[in-house]
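Note that one protein chain of the assembly has been removed; the remaining protein chains are unaltered in position.
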Amino acid sequence: MLEIDDLYTGYAAGLAAVRGVDLRVDRGEVLALVGESGSGKSTVAKVVLGLLPDGGWATGSARFDGTELVGRPESGWRSLRGNRIGAIPQGAMGGLSPVHRIEAQLVEAVRLHTTASRPAATARARELVRLVHLDTSVLRAYPHQLSGGMRQRVAIALALAGEPALVVADEPTTGLDLITQERVLDLLVELRSTQDIALLVISHDLPALLRRADRVAVMYAGKVVELRSADVIRNECVHPYTKGLLAASASVEPDAEWSAIPGSAPPLDTDLRGCRFAPRCPVAVDACHDSEPVLVQLGTGLSACHRSGDGLAPGFPSVPRCGPAQEAANQLVRVSDLRVTFRSRRRTTHALRGVDLSVARGEIVGLVGESGSGKTTMGRVLLGLQAPTSGQAEIDGVEITTLRGRRLRATQRRVGFVHQDPYASLHPGMNVRALIAEPLKLGAVPRDQWNERSASALSAAGLPTDEEFLRRLPARLSGGQRQRVAIARALVADPILLIADEATSMLDVSTRAGIATTLRRLATERQLAVLFITHDLGEAMHACDRLVVLRQGEVVDTGPPARIVTEPEHTYTAELVEAGRRRTL
Amino acid sequence: MPRSARYAVGRGIEYLSVLALALVINFVLPRALPGGPLKTLGGGENVGVLSTEDQQRILAEYGLDKSLGEQFLTYLANLLTLDLGKSFADGQPVLDVIVEALPWTMLLVGSSIVLTFLIGVTLGAFGGLRRKQGKGSGLLASALLFDSIPSFWLGMVLIAVFGAFLGLLPTFGVGEGWDDPAGLPRHLLLPVATLTLTGLGQFFLVTRSSMLAVLSSDHIEHARARGVPRARLVRKHALRTALLPVHTVLMIEVGFLVGGALVVETVFAYPGLGRVTFNAIQARDFPLMQATFLVLTVAVVVMNAVADATYALIDPRIRTGAAS
Partner (left out) sequence: MTTPDPSPDPPPSGTGLRQLLGPAGLVGAGIFSVLLIMALVGPLLVSNNGISPVADPWAEPRPGLWLGGDDVGKDLFAQLIVGTRASLFVGVAVALVVTAFAALIGGAAAVGPRWLNAVLMRLADVVLTLPTLPLLIVAAAFLGRGVGIRIALLAVLAWAGPARIIRAGVMSAWSSAHLEVARAMGANAWHLLVRHASYVVGPLLIPVFVRAAMGAVIADASLSFLGLGDPTVPSWGTSLFWASTNGAFLTDAWARWPLPPGLAITVTVIALGLIGVAVEERINPVLRKVR
C-alpha cells in the first residue's frame, strides 16, 4: 500500500537526512521504523505526510496506493492527509487546540474528511471517543483538563476521524509514563485489527515494539541498516547496531546485560566514505571504513553490513554488576519521615508523605517512580533547593533541613548534581573549562589547583582534557558529552554525594548505559554515594545496588534490585515489573 | 467558577485603585505647589496683585482655609454631586464644558479604536503569515514607520496635503456638528485617519509576532498534519489563539489613543476634550484640566473593563481554570 523507493530527502540543500531508503507497508500491517535522534526516521514520516518544512527537499519515490507523494504540491495533499493517511504527530498530546473543546475538534476532523452532517459528525465523535476507550464525558472538556494519556488517546481518535487506510504515528508514547505507554501501544495495535488500518510507527524504543509490530526497520544515519520480522529480530538480527540497540535498552530481567554503544551518531554533514556505523562498531574491519555496505537478504530479512556473514557477536561494554552490600555504619545520607507539601490557593499537593531513605558511601541507590511520584522533590530537598514541610534529612552528620545561608551553601558544595536536561543545565555562554571550574570558584579553591582538578574530573567522567575540548561551548558538544561535562562538573569539588536526576532520560538510547557505567566506577573508586533518580525500572535494576520505589509521595517498595523484580512487595511494583517484562519478550 | 470570579474581583480592585490614585493626584497636585492652592484653585495667575484680605477671602470662599482632611471630604462630596468647579476662563461650570465635549471625543476615539483593531489585527495576521514564508518585510517597515510618526505631526501633514493642496477635505472643526449628520464623516475622516494610522503599529506588531508564534506551535503543525486545509487553519485555529496577547495591547492602546486624541483634536480644532484641554493649558485654567484628566481616566477604566470582560470569551483557560 505504501511503497518507498530510493528516497533521499533533507532540510537544507546538499545535506541529506535520509539517504536512499526503500520501505513497504502492506495493507493492515504494522511497520516499526526505529532509530535514534538524527537517524532520519521522522524525516521519512514527514515525506509520507507531505510535511517537510520550507527548504526541505526530496527525491526518489513514495507511492501510496499508486499515488506519488514525493513532489506533490500542497493543494494535492487535501484528499490524502487526514483522509487516506492519518497522522499522530510527534508530541501529539501537546498538539491539541487549547481553545476548542474535544468535541469541536473531533467534529471538525470528521466533517473535514467526510460528507457527514453535523449531527452525524457529532455521533461519529462519540463513537471515536469510545473507540479509543475514553469516557464520552471528555467530549465536553478542553485539552488542559485531561491527563497526558487521555490527550494522546484523543490525538489517536483525531487521526482515525477520516477513516484512513494508513496511520503514521511519530513517537506516539514520548512523555508518557511506562504503564501508560504500554496501554497506548496496545490501543494502537488493537485499532489495527478492529479498524483495518496499516500502521507506520516511528520510535526510538525498539523493545516496546517487538511484540506489536509485524516488521521492524532499523535506521542509522539516514539509512535502513536492518529490516526483519519483529518476532525474530531479537534472535536473528545481524547488524551490530541492531544488536547494540537491543543491548542498550535496559531490561528488568536481572541476568540480562545493559550495554552502551561507544561514541555518538555522526552529524549530517560528516564526510564518511564507508559504513556510517564503522567508527562505533566493535567488529569493524578495513572494508567497513572504505565502502558503504548495501542492504542485502540475509536469513529471514535484510541487513546492510560487511561483516554480516561472519556470525560475530559484537561485544559492547556493559554496566558492571553491583558491589557487595554496604554496612549500615557507613551511612552517609539519612532521611526520615520527610514530608513536603505544596500549598497554592487552589489545591494542596503532598509531594512527599513521610519518606525514609538512606545512602551509604560507595553505594548507588535508585529512586524509581513515574512523574508526580515525588522523586525529583526528594532530590531537591537533599540539594538544599527545597525546604521540607517536616522530617529530617542528614548528609554526613549534618542536618540540612534547618540550614540557611552560608552554612547551607557550604554543605551544598559537598553534593554534586547532574540535572536531567543536558541541553539546559549547561550555561550556553560558558566553555567547558569555565563550566568545570565554576564549583571550584564557588568553593574558593586556590586558582593554581583548578587545571589539575578539572583535568582529573574530566577524565573521571570519560572526557578528553585537551585544550581544544576545554574551549568548546556546550552547543558544540553531543548530548552524551554534555551530560559527561555535567558529571565532571559535579565531581570536580570532590563531593561526598552525587545526585543524578534522570541523568539518562534525554540521551540517545545507545549512550545511556555509558553514563551508568561511569557512575558505577565513581561509586567504587571514590567511595561516592550516588542517588540515581529515574523513571526506568530497567535502568535502575542494572545501575543500582538498592532500589527505592516511590509512588505518590510514598515509598512502596525497597530492597536489592533482584528481589524487587522477582518478588515485588507492592502491586504497583508488580505492575511496573510486568510492564517492563512485556518488552523483553 | 472561583478562579474567574477571583480574577474579576482582582481586576475590579485594580480599577478602583486606578480611580482612587487619579483622585488623589488631582487633589494633591494643586495643593502641593510652591505657588500654593490660591494660584491654582483660587482664580488663576493674577492672584499675586491681590491684597492679603482679598486672598484670605478667596481662600475662605473656596474652602482652602480648612484642614486638608476636611478639604478632601468636600472634594469627594463635590465629585459625587458632579460638581467639578467653575472654569477660570469664563466662569462656566466645568461639567457643562465636559458634557459638551465628551461625545465628540468618544466618537473620535471610538471609531479609531474599532478601525485600528480591525485593520491592525488583519494586517498583523497577514504579516505573520507572510513572515512565515520569509516575506512581508515591507509591511513591517510601514508599520514601524506609522508607529514612529508623532500623531499631531501626521495630522498637520494630512491637512497640508488633503486640505491645503488638494482641497478635498475640511481641515478643521466639525462643521455644523450634530445638526448636519451627513457632513460629519467628511470632517471626521482626517482626524480618525490620523489616530488610526499612528495606532496601527502596536496592533500590527503584536498580532504579527503572536501569529508567528502560533503558526509554529504544535497544535497548528498537528492540525496541518491531520489534513486541516490552510485557510481553515489560519481562520479557525491560528487566529483565535493569536488574538490572546493582542488583548493586552488593546488595554494599553485605549489609553494611548485617548492621549493621542488630545493632540490630534488640537491640530484639527476638533471640539472634543483635547481642544478643551489645550485651551485650558493656554489659559492656565486648572479646574478644567483636572476635570478632563479625571473624565478620561474613568473612560479608560471603563473601556478596559469592557475589554477584560471579552477576554474570558476567547480564552477558555481563564473560564475553566487552567491547571498551570
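Residue numbering begins at 1 within each chain, and the chains themselves are lettered A and B in the order written.
Note that a residue touches a chain if its C-beta (ideal position, glycine included) is under 8 Å from a C-beta of that chain, and two chains touch if they have at least 3 such contacts.
Model, not experiment: these values are computed from the prediction.
The chain that is not displayed touches the following shown chains in the complete assembly: A, B.
Check B:Gln71, B:Ser112, B:Thr241 or B:Thr277 against the missing chain and you find that the one touching it is B:Thr277. Among the residues B:Glu14, B:Glu100 or B:Asp218, only B:Glu14 touches the chain that is left out of the figure. When the whole complex is considered, the residue among A:Ser249, A:Ser264, A:Ser425 or A:Gln483 that touches the unshown chain is A:Ser425. Residue-wise, the contact with the chain that is not shown comes from B:Phe286, picked out of B:Trp104, B:Phe203 or B:Phe286. Residues of subunit B that touch the chain left out of view are 14-15, 17-18, 21-22, 25-26, 29-30, 32-33, 40, 140, 144-145, 147-154, 156-157, 159-160, 163-164, 171, 205, 209-210, 213, 244-245, 248, 251-252, 255-256, 258-260, 262-263, 266-267, 277-278, 281-282, 284, 286, 289-290, 292-293, 296-297, 299-301, 304. By the touch criterion stated above, the residues of subunit A touching the omitted chain are 383-385, 408-413, 415, 417, 419, 421, 424-431, 433-434, 437-439, 441-444, 447, 471, 473, 475, 486, 489, 493.
By definition in this document, only the chains that are shown with their structure count from here on.
Rounded to a whole number, the gap between the C-alpha centres of subunit A and subunit B is 53 angstrom. Residues 49, 51, 54, 74, 77-78, 80-83, 86-87, 89, 91-92, 94-99, 101, 108-109, 112-113, 142, 144-145, 155, 158-159, 161-162, 346 of subunit A are the ones touching subunit B in the complex. Note for the complex: subunit B touches subunit A at residues 3, 133-134, 218-219, 221-230, 232, 236-237, 240-241, 314-317, 320-324.
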